[in-house]
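Complex shown without one protein chain; remaining protein chains in place.
Here is chain A:
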Amino acid sequence: MEQSAKLPIPNTLSTPLKSLLVRWETFLLAVFAAVFIAFSVTSPYFLNVWNLSDATFNFTERALIALPMAMLIICREIDLSVASIIALASVAMGYVAQTGADVPLIVLTGITVGLLCGLFNGFVVTTFGIPSIVVTIGTMSLFRGITQGLMGNQVLRDYPFEFAFFGQGYVYWVFSFQFVLFLSCALLFYILLHRTNFGRRTYAIGNNPTAAEFSGIKVRRHKMILFAMVGVMAGVASVLLTSRLGSTRPAIAFGWELSIVTMVVLGGVNILGGSGTIPGVVIAAFLMGVVTFGLGLMNIPGIVMNIIIGLMLITVISIPVIMRRIQQHRSRHL
């Protein structure tokens, strides 16, 4: 107990130079810069604004979900069903589009389905007090299964022409709608987590749910809201992805949950809850995007990129632990 009292709470955004240098985000940014420079040197096609703009499509949809997911993980919960929510929302949009509905209704359908799925997760987790990893493994299968059951092996592709804007349109010059939306959401979530009471409560619950409960924080309601937010963002991501692909298949976004969690953990969010920042997650998203893009330029197949992402995840998690061990070892011998 005494030891945990001595542990610093690593969620304050202090600005002195020294603390900035030892921060996780700085480290990530350095890695990002190194990777960026390495790719610019090795590939002549890398430093091209349009290519780089295309590269953002690789990660913005996932990164959008990673933002609320970071808050959920800080709060000691997790949602593994996000990719299945994307699929279910996409199918719902496909069917609505088939009836000849216009764009706002299609988008609204996608986001509403996302919200409902998130609320369902939150309801089961908070009402029955079951670990969310178990619940969302169940809903992951349930949501994806409903998608498969409804669709069989058909493809839905009756989307109106204007619907393509969300996934393929540009707001200004090389800045795609997706990218701008991601940046705005990142700013919103930054404010929400680091500048509001809601954000402080998220850390409080993540650091000590019991103390949070006793300090009058409505823990269950808070978690419910976070699950709903993840659901809504999964709905938004579904709109973007469906619009970009122009079609819905049952296997849409398959396996994304794990790359989203990877993104969050890479961003310095403690998987056990209690610490992490939005800037970290955003940098991690960019890092994963640039690695995927750069390796793609070098003709490396996606599955091999997964090896590199996996290695990155493990290395990046282990380094601080090893450093701490070395430090402890030294101080013990002084």
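Basically, a residue touches a chain if its C-beta (ideal position, glycine included) is under 8 Å from a C-beta of that chain, and two chains touch if they have at least 3 such contacts; residues count from 1.
Following the convention adopted for this analysis, contacts and distances are computed from a predicted model.
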item	value
Absent chain [UniProt protein name; select from "Aspartyl/glutamyl-tRNA(Asn/Gln) amidotransferase subunit C", "Tricarboxylate transporter", "Autoinducer 2 import system permease protein LsrC" or "Thiolase C-terminal domain-containing protein"]	"Autoinducer 2 import system permease protein LsrC"
Full-complex contact with the absent chain, from A:Leu108, A:Ile146 or A:Leu245	A:Ile146
Residue of A:Leu119, A:Ile137 or A:Ala164 touching the missing chain in the full complex	A:Ile137
Contact footprint on chain A, counting only the chain that is left out	1-4, 124, 128-131, 133-135, 137-146, 148-149, 151-153, 208-210, 213, 250, 254-255, 258, 261-262, 265, 270-273, 301, 303-307, 309-311, 313-314, 317-318, 321-322
